[in-house]
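Of the protein chains in this complex, all but one are displayed in their positions.
And then chain A:
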């Protein structure tokens, strides 16, 4: 079986301005990355990278972005990512930068990495708590994410049932 192999780049949007969160959208991120590639690698690089280039997933609240490109040209993409300086959408422009967290061969590995990464962050947050209220709050959210595993499973089944009837 022959298939097109892709690389998935998991990045985090780092911005000083919290309003930047509004700009985190598929289109805006995609444009910004393309722009950076174009600047760094020229038209040839842009063309190479834009084959099957998409933003597969993003989360505005955590600033996570998952990008996809062909395996052949992922180096071009990765090398261009640090040069993203700003995100622009709806006429607003906010400075930011992209931090690469993980480069994976499948979406699934990236998801697994993201789980680990987030969990680690939460644990670090918990360790550094200074006050009881915070501690409780973080513990609660930690618990919620581990609890939601089972809940989500039950949710899964419902979803499955729904698709079956369709």
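Just so we're on the same page, a contact is a pair of C-beta atoms (placed from the backbone, for glycine too) under 8 Å apart; a residue touches a chain by one contact, two chains touch by 3 or more; residues count from 1.
Note that in this section contacts and distances are computed from a predicted model.
Colleague: Missing chain, UniProt name, options "Related to SDH3-cytochrome b560 subunit of respiratory complex II", "Ribonucleases P/MRP protein subunit POP1", "FAD-binding FR-type domain-containing protein" or "dAMP1 SANT/Myb-like domain-containing protein": which is it?
Modeller: Choosing among "Related to SDH3-cytochrome b560 subunit of respiratory complex II", "Ribonucleases P/MRP protein subunit POP1", "FAD-binding FR-type domain-containing protein" or "dAMP1 SANT/Myb-like domain-containing protein", the correct UniProt name is "Ribonucleases P/MRP protein subunit POP1".
Colleague: Among A:31, A:78 or A:125, which residue is in touch with the absent chain?
Modeller: Of the listed residues, the one touching the omitted chain is A:125.
Colleague: Considering the entire assembly, which residues of chain A contact the chain that has been omitted?
Modeller: Where chain A meets the chain not shown: residues 12-22, 24-26, 55-64, 96, 99, 107-108, 111-112, 114-115, 118-122, 124-125, 127-131, 133-134, 137-138, 141-142, 144-145, 148-149, 152-153, 155-157, 159.
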